[in-house]
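Quick one: the structure is below, questions incoming.
Missing here: one protein chain of the complex. Every other protein chain is in place.
Which chain is which? They are A and B, in the order written, and residues in each are numbered from 1.
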Amino acid sequence: MLKKTYNKIYDTDIGYSFFNSKIAITSSVILLIIFLCSVFAGIVAPYNPFDPASVSLMDAFTPPAWSEGGNPSFVLGTDQQGRDMFSTMIYGSRISLIVGFASIIFAMVLGVFLGVTSGYIGGRYEIVVMRLTDVQLTIPSILMALLVNGIAKSIISQSMHSEMAIYVLIFAIGISEWPQFARVSRASTLVEKNKEYVSASRIIGLSNIIIMFKHILPNILRPLLVIATIGLALAIITESTLSFLGVGVPPTTPSLGTLIRFGNSFLFSGEWWITFFPAIFLIILALSINLLGDWMRDALNPKLKIR
Amino acid sequence: MSLLQVNNLNISYPTRKETIVASKDVEFNLERGEILGIVGESGSGKSTIANAIINLIDPPGEITGGSIKIDDNELRSNEDVIQKYRGKKIGFVFQDPQTSLNPLFKIKDQLIETIQTHLDLDYQEALKKSIRLLEEVGIDNAEERIEDYPHQFSGGMRQRVVIALAISCEPDLIIADEPTTALDVSIQYQILELLKDLTKKRNLGVIIITHDMGVIAETTNKVIVMRYGVIVEQGDTKELLTNPKSTEARSLVISVPPTNKKIDRFKLISPDGKEITSDSKNLTKNIIKTWGVRENKNQKLLELSEVTKIFDEQTMASSFRFGSKNDTNDKAVKAVNDVSFELYEGETLGLVGESGSGKSTIAKIITGLVRPTNGEIFYNNLSLYNSKRKYQIENSRGQIQMIFQDPYSSLNPRFKVRDIIAEPIKLFQKNISKSELIQNTHDLIDIVGMTRQSLDRYPHEFSGGQRQRISIARALATRPRLLVCDEPTSALDVSIQAQILNLLKDIQDELHLTMLFISHDLPVIRQMCNRIVVLKNGSVCETKESEELFNAPDHPYTQELIRLMPKIESIV
Partner (left out) sequence: MFGYFLKRLLQAILVMIVVAFVSFSLFNFVGDPIISLTGEDSSIERQAEVREALGLNDPIYIQFTKFLGNVIQGDFGISYQLKREVSDLIAERMPATLELVFVSALLAIVIGVILGVYTGIHRDSFVSNIILVISLAGVSLPTFIIGIMLIYLFSVILGVLPSFGRGEVVDLGFWTTGFLTVSGLKALILPSVTLSLFQMTYVIRLVRAEMMEILQTDYIKFAKARGIQKNVVNYKHALKNGLIPVITITGINIGTLIAFSIITETVFQWPGMGLLFINAVYFVDIPIMSAYMIMVAFIFVMINFIVDITYYFIDPRIRIKDEMS
């Protein structure tokens, strides 16, 4: 039965494109591995670096296992507090992925809703939403995220900062990313709105909500999927940037960006691995997502003729 | 020595699944002073041949064999020669004047550049020549208009500019790929006359590719009929049209709606060559059981009274304007102007007009897609729009349905055919049982002549004609009394058009439907309608019984339209 499903997928244009693209397969596999590792971090990581009991300052600054002074029980070395690099990376990637996914989903739901409704309903509502989108699009996401973060911080009392930090971050990045979903879904909705199957649905008497979300939405998913994928990479990079700058996730639950920040101070004094490995991990993560998104964009684009 | 000699031309498109043969062993020739027509239904390969002559086939298509000679010079596999010949020896005219010209360059620059590429003239000389060319193709005020940009010309004017560009370097051969398909009848007439004129004056050889048999009859000397990449018949135009021999040619000729008389059903040629009158199977009586018997009491079903529609351009200022909605700005377009007519049970009323006549807008107003600015619309003596101009759908309740023009956008690509048809049924009969629903769906797909297996497929698996049948099934699902048909066959091949029109007539008879039939195609209107309303620029020119209209039209516009429409009978 598996083979039958495989054949069915292979037969479609997308399936064919996927299975013939080494890039698409490689990046998907990498992403799958990273994803599974972070979900099952407890099992995959040899240590829990956030459990004070398992961390000892005595192990601090151990270089990777293959270099001089290395310790095989800490494959990639330890950081300044004695935490195993490999474990911190796995846990860190978990945070990065959570924030990345959550913010993109938030942005997508908000953006698609506003985009589809404004495109379909039109009138003053559309104009207001459009202007809002335009204005916000001129503000780069980093800035937006920083501003929202800063404002939220000053509203929330000091004591709640750590607890709320992740939610604030997800909100901030989500808010900075919704306009591109809105813009694309509105443009696609406008195109679909002019198609005759929408007119037919209106004549039949289907309610506007059904037309928008049962008829139009499934037809505009393709470009949205591409944007979501590339947006995910961007969200992860934004989160790591914010954490690097010190205004992201709290240090108690470090993401990859935070780890890089920690290690940056030791880069020039020789303990390069503390920054290096999280950085490489982050790069691989972002690169895989972007490659997948790139492939998706070409595969789902009806205008690019098959060569 | 012929101007153009094509021998054994073979073109194929390798795709990942298979290699599609676009043209096989095509052979023909063309002399100076001749106009050759290449006709065939979509997918027949006619455009591919044209593109092959100038070697601009879209990849991955390629010429796999044969020879193309201009004045005995072999063009094939000789890119340098072809490059020199393009524009200089061979001029090409594309179908869509909207997209053929670069929007960022003035007409002057595009003309002069083309001229200077091939002819040895300096700027001033090229400019003078360009102005003369524009005059030759019938553009007034050429000296001023040459400074304009493409979007400042209307569709017909743009096509003239395109023709000017094509003949600018004095070519001997002109290839025109559906040059008038996107234009109105009156403009089409002018463009074709222009081409005939140029052929005579400059002793050109011209190839016209079209699917319109009327154009073939009135413009060409020779004609080639193609099907699936193969030439099925070729010869003198008059000969072929009076006495077609191949099944394909016979099918094409016989499906063309006659312009000089009214027939009951379109004739068709079945694949094995026999003449049949209708190919829809016996309509199931089931559906009549569920719908109940209807009678046509010849009451007034629909009435439009002084309906007007003004389209205001939506600007930020206008949306937030709090004044009266009747304030118009000068960007307003009066699409429908004081239109009144009546529609009686059981009849078919035709709305005919060219683009901009308002016919589609009227259809949209009747079905509630567009709000009228002024006027009243009554269905069964109930007003369809309340004082706030909101569509009162309760007053028509599924009794008004519509069939659309574009079969490729009228069905939701993500829905199975079954769901497309079932959805309206479920909406109107909320408590219908599953078995009854299936029965109804089956009845509908039967009535439009498609198999029950089609129900589980997706729209993209079907051809244009089949998709229109599905659209008809969907429209019938709410048991309408009034069927509005907005150019339902304009996008279909001529033989498929005949099938669909026959189907519509059959359904109308069986189910006692009333139809509002909209088209720009006069012969089709004549065949389908009892009465006809002629529209121009949003206003009614005249309303008459159809035979009376064609035999003795009153309004000068109607007379003009009838005079200019391409008639296949002209050559017989």
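Everything below uses one rule, namely that contacts are C-beta pairs under 8 Å (C-beta built on N, C-alpha and C of every residue); 3 or more make two chains touch, one makes a residue touch a chain.
Keep in mind that what you see is a predicted model, and the values were worked out from it rather than measured.
The shown chains contacted by the absent chain are A, B, with contact judged over the whole complex. One of A:233, A:249 or A:299 touches the chain omitted from the figure, and that residue is A:233. When the omitted chain is restored, the residue from B:102, B:154, B:203 or B:551 that touches it is B:102. Among the residues A:137, A:164 or A:300, only A:137 touches the chain that is left out of the figure. Among the residues A:149, A:188 or A:229, only A:149 touches the chain that is left out of the figure.
Where chain A meets the missing chain, the touching residues are 135, 137-140, 142-143, 146-147, 149-151, 153-155, 233, 237, 240-241, 244-247, 257, 260, 264, 267-268, 272, 275, 279, 282-283, 286-287, 289-291, 294, 303-305, 307. Although one chain is not displayed, its contacts with chain B can still be listed: residues 54, 56, 83-88, 91-92, 94, 96, 99-105, 113-114, 117-118, 149, 151-152, 162, 165-166, 168-169, 330-331.
Definition applied: only the chains that are shown with their structure count from here on.
The centroid of the Cα atoms in chain A and the matching centroid in chain B are 47 Å apart.
Per the touch definition, chain B reaches chain A in the complex via residues 15-16, 58-60, 314, 316, 319-320, 364, 367-369, 393, 397-398, 400-402, 404-406, 409-415, 423-424, 427, 471, 474-475, 478.
Residues 16, 122-124, 127, 195-197, 199-206, 215, 218-219, 305-307 of chain A are the ones that touch chain B when the two sit in their complex.
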